[in-house]
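A protein chain is absent from this complex, but the other protein chains hold their places.
Up next, subunit A:
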Amino acid sequence: MLKAKVYVTIKQSVLDPQGVAVQGALHSMGFGEVESARIGKYMELTLDTTDRAEAEARVKTMCEKLLANTVVEDYRFELEG
């Protein structure tokens, strides 16, 4: 069993309105040191395999095809187990 932790974030070049709203909220709460906030997605996939290389290639394809929209999002993932 392997676990893939997938992080999908909006590209730096693209405005993240949710992040801006959260930053504004933090500022109004007195956390003025927050220079920026970006909101992303975190996904955990449990994989029925022990082959790390194979899993890596498969998760990459999953990210490219479905989990991230590469027009506006970056992704990265970690394999555990």
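We adopt the following convention: contacts are C-beta pairs under 8 Å (C-beta built on N, C-alpha and C of every residue); 3 or more make two chains touch, one makes a residue touch a chain; residues count from 1.
We adopt the following convention: contacts and distances are computed from a predicted model.
Selecting from "Cysteine desulfurase IscS", "Phosphoribosylformylglycinamidine synthase subunit PurQ", "Transketolase family protein" or "2-oxoacid:acceptor oxidoreductase subunit alpha", the unshown chain of this assembly corresponds to "Phosphoribosylformylglycinamidine synthase subunit PurQ" (UniProt protein name). Touch with the chain omitted from the figure is made, among A:Met1, A:Met29 or A:Val71, by A:Val71. Residues of subunit A that touch the chain left out of view are 14-15, 17-18, 21, 41, 66-67, 69, 71-72.
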